[in-house]
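Below is a structure I'd like to ask you about.
Missing here is one protein chain; the remaining ones are kept as they sit in the complex.
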Amino acid sequence: MHVTSSVRTPLVTGGKTYADVTEDICRQVEGKPTREWTIAFAISFIVLIYGTACVFWTWWEGLGVWGLNKTVGWAWDITNFVWWVGIGHAGTLISAILLLFRMKYRTSINRAAEAMTIFAVLCAASFILMHMGRPWLAYWALPLPNTFGSLWVNFNSPLVWDVFAISTYFTVSLVFWYMGLVPDLATIRDRATNKVSRYIYGTLSLGWNGGAKTWARYEYISLILAGISTPLVLSVHTIVSFDFATSVIPGWHTTIFPPYFVAGAIFSGFAMVQNLMLITRVVFKLEDYITFEHIESMNKIITLTGSIVGVAYITEFFIAWYSGVEYEGYAFLNRMTGPYWWAYWAMMTCNVISPQLFWSRRIRRSIVWTFVLSVVVNIGMWFERFVIIVTSLHRDYLPSSWAMFSPTIFDISDYIFSFGLFFTLFLLFAKFLPVINMFEVKAIIRSSSEKLPASVSGVAKGERVANPTFNKNAE
Amino acid sequence: MASIHSIPSVEEQYEFTAESKRKLTIGIIAGVVLVGLGAFLAAKGIGSHEHVEAAHGGAQSAEGHHAYKWTTRLWANVWLNSVYFTGAAVTGMFWLAYNYLAQAGWSAVFKRVPEALPAFLPVTGILMLITFFVAGHDLFHWTHAELFDKNSPEYDPIIAGKRGFLNTPFFLIRLVIYFAAWYGLWRLLRNFSLREDLEGGTEYYEKSIKFGTAFLVIFAVTSSTSAWDFVMSMDTHWFSTMFGWYTLASWHVTGLAIITLVVVSLKEQGYLKAVNASHLHDLGKFMFAFSIFWAYVWFAQFMLIYYANLPEETIYYRERFTGHGGIYQAPFFVNLFMCFFFPFLVLMTRDAKRTPIVLKIACWGIIIGHYFDFYENIMPAAVGEHGGFGPIEFGMILIFACAFIWSVSTQLTKGNLIPRNHPMLEESLHHDI
Partner (left out) sequence: MAVQHNDNAKFLVGIYDDDDVVLKAVKEVKNAGVRIHEVYSPFPIHGLDVALGHPRTRIGIAAFLFGLTGFLCMVALTVYTMGYDWPMIIGGKDPYSLPAYIPVMFEFTVLFTALGMVGTFLVSNGLGPTVKPLMFDLRSTDNKFVMAIDLNKNKLSETEIATVLRTSGAAEVNVKQF
């Protein structure tokens, strides 16, 4: 029994049948790569190769190739790490929280968002490895007794918590994403026309056949996964914020950091999803599935989370004054008016002011505005981390150790590396896996389609229908 | 299949019976008697904690060396209950606003319940104004003029630095703005809702989304600033950026528990027949999730202060943990247990969230637990070693609770119990998970 209020806007347009959904989305997976895709992939891959070379040089030479100094010991590396982890939050959030809240617009965007999460977390992890300087000793971060005795990792250290948080987040997100893919992979398997893809998609789909009992359990575990992923999303960025907030450095030690980091992460993640989906939608001709309603809903969340972040900025600022702590007050004044004033104001403009433009219905339903503002938001969120990290560090308690940070070519190239990695992986995903969750879209067609066709099932196309090998009529 | 059940009529009129009115009156009278008894004992100095302090001494707040008056405890209780019930009332409005903004469909059927809560706001608002005028000097350390006077021996440079925010006129202006804005916007939404019942159409729905959003924008700022004003400023030196959101989390989950409790009770009295197990399940999920959220915010604030160990911050927990002869240690753990562990364990399973009696137990746990939350945040600052649980505390809770129930019941009679023309009602009636 589906009852949908008439005040709701449809989420699928074009009078799609179930067969249409399959066809529209599988087409990209089964067909030859398009020209746009090939060009984009070639560019990303070249960037990745260049970036990889730079990362190897960073490791070969040592972290001296970065612009770090004694005062500013963390700069672009951790900025990039936090930025990517933040972006990585929207995917699991869209899937998990919106699933719990039964927001139907989630169905068209969750797959790509989850994939984005995984690739973004990989990019984030690459900066963790990079800033270790000697990545072959990365296992020192694991709780293994050392060779000289039984000295263990320090579980009091937020950096150790990070190891657990990021690896758990990556694993659980991967499982969540993959479990979501299984039924759709089975669809592709059953449509496959050659042995190789039947074998590959057959293996990946784990023998899925869509029985009612399997579906019931599947829905149940999806809910539980969503239920535990939601606090997980919160915990991961909370622990990232603990990296700073457990210290006593002015500008870092403030109790609002955990929820404020989480809000910021969701904010930047949604912006990145917007960017990716707006391109995918056009290139793959998915305008009927990613409608203006989707874009508008996501813009509303961007405005909401941007405003939460804005409230947190103001709270920090206010309490820095209210507390009467001299150093805290100075740290914030220095952010605003010190040598890094431009970073602070870039952050404020991009994160707090620009999303307010979405209060205008015309702007939040405009593709161009949405795309531009989403880029702006992500620039702002990068600056936020830069402001927190570099401006808090560069003026020490001792004025004699005050310093500035200037990035070298390797700071920049290692950042570019992560873009190469991210887009290469995302493009591979977009080509070889269904970018929209077919089964979930089919499940909302009846309640949320603009107009229902006479037969909602539609006519399946392809060889297996024209020439069924094992069906014969009864009687 | 639950959804195939026939949908009961949406025409229901709540009756606030003479019997309930009688019970509530008795409750209020009993509360007044208890408070009177407690006040009498306090005035005589019976049952005070001075001897405890003499035995333990040691850690205590650096603030508030002024002579203690027994009336302070009375007024502290008025303030504490006012803050608590303000939160419960305003959460009704918060709920309405975010349900409109998110275009929630399922909650329409019991929408009149959260809608009934904010009517209590003027009562708490006026009580808080009175308390501030009568006992502000005893409750709020920063109201003492000599702290700001450089030539006075009492001069406190840190508090003097807060003068731009913590001064009586500005405080009063803010207090009035909070209540005027919250209550005013609620009146608007309430009128839209009642008129929608008579006239139908989607015009009022669209308007409600607009004004609900306006409320959320205002509440985004005022929820934090009011928490600083009402609670954090009592510990005048102490500060925490999290405090606003922490208080909001506490208020919110209290409100959710009260909404759920009222829905379940109405259902047990034979009203809200259209509310099915799926609605209760979802309300249970809300309480479960936001109890965890409260615990998250609580832990994040506690952890960071504990870990960084800065004296000006740690004093807050030190005072509550071992200060004042340790009288606040038990409430500290009761608070944690009732607000997190109890609802977490009780509401974990699906069946629990669908069983009215279990839901009610969880609601009571949360409601009582968050009283302890505010008790723990307000009392050490307000009365220090003179605090405790006596007739004043219990009596005051009784008075406020009965008055609150009275206010909610009155509001429930003012319209059809189910918003019959709400555009989402059909979805809500068929809610099935």
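Per-chain residue numbering starts at 1, and chain names A and B are given in the order in which the chains are listed.
Everything that follows uses one rule, which is that a contact is a pair of C-beta atoms (placed from the backbone, for glycine too) under 8 Å apart; a residue touches a chain by one contact, two chains touch by 3 or more.
Only a predicted model underlies this, so the values are computations on that prediction, with no experimental measurement involved.
> Out of B:306, B:337 or B:389, which residue would touch the omitted chain in the full complex?
Touches the omitted chain: B:306.
> For a quick check of understanding: of A:252, A:340 or A:439, which residue touches the chain that isn't displayed?
Per the contact definition at the top, the residue touching the missing chain is A:439.
> Among A:29, A:98, A:232 or A:312, choose the residue that contacts the chain missing from this document, as touch is defined above.
A:232
> Looking at the whole complex, which of A:133, A:210 or A:339 touches the chain that is not displayed?
Only one listed residue reaches the unshown chain, and that is A:210.
> If you put the missing chain back, which residues of subunit B would it touch?
The list for subunit B reads 1, 3, 299, 302-303, 306-307, 309, 348-350, 432.
> If you put the missing chain back, which residues of subunit A would it touch?
17-19, 22, 143, 145, 149-156, 158, 160-161, 164-165, 168, 171-172, 175-176, 179, 182-183, 186-187, 189-191, 202-221, 224-225, 228-229, 231-232, 235, 238-239, 242, 438-440, 442-443, 446, 455-460, 464-465, 468, 470-475
By definition in this document, only the chains that are shown with their structure count from here on.
> When the centre of a chain is set as the mean of its C-alpha atoms, what distance in Å lies between subunit A and subunit B?
36
> Quick check on the complex: what are the subunit A residues that touch subunit B?
Going by the criterion above, the answer is residues 1, 3-8, 100-103, 230-231, 234, 238, 242, 245-248, 253-259, 307-308, 311-312, 315-316, 318-319, 321-325.
> So in the complex, the part of subunit B that touches subunit A is made up of which residues?
By the definition above, subunit B touches subunit A via 1, 3-4, 102-103, 105-106, 157-159, 161-162, 165, 202, 205, 217, 220-221, 224, 228, 239-245, 285, 289, 292, 296-297, 300-301, 303-305, 307-308, 310, 312, 423-424, 426-427, 429-430, 432-433.
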